[in-house]
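Only a portion of the chains appears, each positioned as in the full assembly.
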Amino acid sequence: MNKFTSVHDVPNIKQFVTDALALKANPYANQDLGKNKTLGLVFMNPSLRTRLSTQKAALNLGMNVMVMNLDKEGWALETQDGVVMNGSTVEHIREAAAVMGEYCDILGLRSFPKLNNREEDYSEDFFNKFVKYCGIPVISLESATRHPLQSFADILTIHETWKPIPNPSQGEGSRRPKVVLAWAPHIKALPQAVPNSFAEWMCKAQVEGMIDFTIAQPNGYELSEDFTAGAQITHNLDEALVGADYIYVKNWSSYAEYGKVLTYPDGWMMNNEKLKLTNNAKVMHCLPVRRDLELSSEILDGPNSLVIHQAGNRLWAAQAVIKAILEDLK
Amino acid sequence: MNKFTSVHDVPNIKQFVTDALALKANPYANQDLGKNKTLGLVFMNPSLRTRLSTQKAALNLGMNVMVMNLDKEGWALETQDGVVMNGSTVEHIREAAAVMGEYCDILGLRSFPKLNNREEDYSEDFFNKFVKYCGIPVISLESATRHPLQSFADILTIHETWKPIPNPSQGEGSRRPKVVLAWAPHIKALPQAVPNSFAEWMCKAQVEGMIDFTIAQPNGYELSEDFTAGAQITHNLDEALVGADYIYVKNWSSYAEYGKVLTYPDGWMMNNEKLKLTNNAKVMHCLPVRRDLELSSEILDGPNSLVIHQAGNRLWAAQAVIKAILEDLK
């Protein structure tokens, strides 16, 4: 693997999940692989889970880690070419990325969308230029439109916890879990990166026969079809919840009216009442979660919540990604 | 040891001091203990000595360290239950702490008091919830009401430097040093955490027969009796200084008129003139110190100051604590 920026970098999800679970069972078996190798983690935006889990994953593999909060410890970067740099940007991304590539073997980069201009955000201009100019493998720590380390941990968590009772009347095998991505309320305009990425991974996992995938999103909150092809899509949450085994709760701002928080009908917050519609579904969220706004405390503190387990799996997802890249380093 | 949040976690101070001095003599003997173990250091407030000494202590023990300045790199945490999180807090401490517990084996936490509401600060609500929800051993890097790593380094420094001339007329043993905690002026309202904790440790050390302990505090600046039971207490500094072997200089704001800077009589700044009242006492301070406001430059730059030695011992105190916790990790 020479970069990890979306599910398209992953040949086979099932195999990748298997690799990650092997690392979880035996975390320190590959420390020679990372010896004298350095992972640089570059943050243009804050991070808690991603920072710590990726750092720990690299340490488990014997690597050194250097963290760079470029938004706070650095300076403003220019991304456009042909600009006379006589304004507020101090360094061009061409130089900044190339220099970081000189000191590291792998770079992780987090860069959020600005949510002002859809075309600009969805071009992934900043992220792609960083990948291009740094000259070494890059791991997305969440870009403007995707958060693949999160999505990988999500499918890992589903695969790991899915223990269906085999139903002989349906044949000898086990049935596939029904996974529902459910939009939830929020007071702020959040990126579509997590749901885009989750949808993209779930659609591929569905093709691989791992799950069945449904998206419930209110009118006006439809995700870009570039990420959702193959999913069952509905505007009716209750309908989607029927028979669900996993509910992935997440807010996002509008894609159509880009970056806007639109009005929405009542009844989109997940709670125990709604849980009754499901197949005693496990509830997931990428965190941070706004309690009793996106998701009820009763669920988060109850037996159906997977959110901490899921966050813990961020470590093994990151470790599998770094290991795959280390194995292909020239 | 499964947490270190106050002297109450320490069965025997004298033994713990002996352990720390053994580490000081042989810092790198226990590196297998920390192999593949990770210490997370979470700061809600700035830190210099605590950050560096604890980090170095963990490295000496072969651990990995991840530092998280949650106040600057993170976001505001909600601590109350039953709150609809539609305000400025981004994540609940239940999730944030639990997630950090997933990636680390031990966590250190610094969280200062707000000095607005005594009951709230003295409940240690934030700190205790973090301990409860993270699910792994926690080391206090200074909480609202205590700074036990500092106090441990303090008693270590006293024990290490106390070289009395045995006085046969008093029997065959050596006498115990007289230790005075002396309030000092400041322009800002400071927490009571350091003096509370120092008092608590000294009172226990007195019970163990290690020292004799006196507190000199001006009217209105009396520390909570929960921390000072067993100490000699006076409002007269000069009286307290007579025969003192160690003077621990420290400012704190009022506990009675909570968090206030009250007027105080002249003569509370420690200087060479006052030193004459003592038994050529050694002078200590936890640092940072305001020169010629709390403590005179002539003392700090003279032979009686222990402040740098004392700061150096923060390392060995931290290392003894981490080692004790590592030994009891399941």
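Note that the chains take the letters A and B in the order they are written out, and that residue 1 is the start of every chain.
Following the convention adopted for this analysis, contacts are C-beta pairs under 8 Å (C-beta built on N, C-alpha and C of every residue); 3 or more make two chains touch, one makes a residue touch a chain.
Just so it is clear, the model here is predicted, and its values are computed rather than measured.
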| item | value |
| --- | --- |
| Complete-assembly copy number [criterion: all chains share one sequence; 2 shown] | 3 |
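As a working rule, only the chains that are shown with their structure count from here on.
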| item | value |
| --- | --- |
| Cα-centroid distance, subunit A relative to subunit B, in whole angstrom | 41 |
| Of all residues in subunit B, those that touch subunit A in their complex | 36, 38, 40, 64, 66, 68, 70, 72-75, 78, 81-86, 90-92, 94-96, 98-100, 102-104 |
| Touch list for subunit A against partner subunit B, complex | 27-28, 43, 46-49, 51-53, 55-56, 59-60, 69, 72, 187, 287-293, 297, 300-301, 307-308, 311-312, 315 |
